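The structure that follows is given in the form of structure tokens.
Now for chain A:
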Amino acid sequence: MSMLSVRDLGVAFGAVQPLSGVSFDVGKGETLGIVGESGSGKSLTAMSVMGLLPLSGGRITGGTVEFDGQDLTKLPERAYRKLRGGRIGLITQNPMTSLDPLKKIGPQVDDVAKLHLGLDATKARARTEEILGTLRIPEPALICDRYPHQMSGGMKQRIVIAMALAADPDVLIADEPTTALDVTVQAQIIRLLDDLVKERDLALVLITHDMSVVAQTCDKVVVMYAGRAVEHGPVEEIFDRPRHPYTQALIACIPRGLDEATRLTGIEGTVPTVVNYPDGCPFHPRCPRAEAICATDPPDFSVHGDSAAACHFAEVAHAEPA
Partner candidate 1 sequence: MILRYTFQRLLMLIPVSFSISVVIFMIVYLLPGDPIDNLLRVGSSEEDRAELVARYGLDRNLIVQYFVWIGNMFQGEFGQAIVLRRPVADLVAQNLPYSLTLGGLAFLFSSTVGMALGTISAIVRHPVLDRLMRGFILLGSTVPGFWLALLLILFFSVNLGWFPVSGAGGWKSLVLPVLTIGFGGVALVARVTRVALLDAQREDFVMLLHAKGLASSTILFRHLMPHALLPVVTILALRIGWILGGAVTVEFVFGRPGLGSLLIRALGQRDYPVVQACLLMLALAVMLGTLIGDVAQASMDPRIREKKS
Partner candidate 2 sequence: QDVTIAFSASELGATAYNPVAASNLNTATSLIYDRLVEQDADQSYHPHLATSWEETPDGMAWTFSLLEGVTFHDDTPFNAEAVQTWIASYAGTENEYLVEAIGSVDVIDDLTVRFNMDRPEPNLLYNLASAFMGIPSPMAYAALGEDFGVTSAVGTGPYELQSFEIGLETVLVRNEDYTWGSDLSENTGPGHIETFTFREIPDQSTAFLELRTGGIDLLLGVPTDFLKILEAEANIEVIQMPGTGISYMPINVTAPPFDDILVRQATGMAIDQDSIVAAVYGGVGAPARNFLISSLPEADVDPSLNVMYDPARAGELLDEAGWMLGDDGVRSKDGERLSVDLFTANSTEFTRLTQVVQAQLSEIGMEATITVFDSSTIRDEYRRNAHQLAVRAYDWNNSDILDWFFSGNRLGYPNVSMWEDAEGQRLNDVAMTESATAAERIANFTAYHEYVLSQHLFVPIYQPTQNIAFNAEAISVPDPVRGSRFRGQSFMDIQVAE
């Protein structure tokens, strides 16, 4: 059963529409990867789900965000607040700046349990220490008394995760949780998230720009480009039989050290920005197999088993990889 189900989501800031037509489902014990290059709208998707768009002046222009059967786009702010941090947790990209530098760690984490579980100060602290413990943070009591700047990036990211977990959420949204971290630390955090999904039966939305991370952790993938989902499906389908030329190109961009055969060439051209999103298929200016129709008609998703790709040539594409 899917915990979170996004349908045809669109977002606008004033007149610009940086996001449209994003759909995905994620169920308990499942990890969904959202992958895409910078500016493809990954964070916007996360913000929409969290109901935090108004903070930066954006609004949802269409589609639904269903959580546990209720449409969040119509939820009043007060009720949303209960959900946020309570049943839906968020982990942000940069652990360095995600904690209030003026407050000690303990209270920052305590807040969540106090707010959503109605615990008093001592119980909340006990809970905090317990969670820090489960995240393999040594000496939680000591850590609670520290300030953010006294800790390493990996440790801070764990604190942020602890905050997201404190109220035992059903859904966890992790927006590039490891991008700013070193590889060894990244591996630890990913492992931690993996364990959590299994232990707690979480629904995890893992946003990343790194296909390798997706390959290692996700059950399902949504590939985004220029504010749209271009392909989605089970992770193995996507890697084995990518149907969208963008997905194919993305996979081809990963350096594979031991596999000298493939030479890296990248994708010609540059990622479009919100102000110059192309008509038709957003990828067509860079697409090796683009034809006239691509420049005019936005492609619909064509479904292939569990996966679907928004490409006019999805069938052909798979037959002979670019």
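Selection rule: all candidates are chains of the complex that A comes from, given by their letters.
Of note:
Just so we're on the same page, a residue touches a chain if its C-beta (ideal position, glycine included) is under 8 Å from a C-beta of that chain, and two chains touch if they have at least 3 such contacts; residues count from 1.
All figures in this text were calculated on a predicted structure; none of them were measured in a lab.
This complex pairs chain A in touch with one listed candidate out of 1 or 2: 1. Of all residues in chain A, only 50, 52, 55, 81-86, 89-90, 92, 94, 97-103, 111-112, 115-116, 147, 149-150, 160, 163-164 touch candidate 1 in the complex they form.
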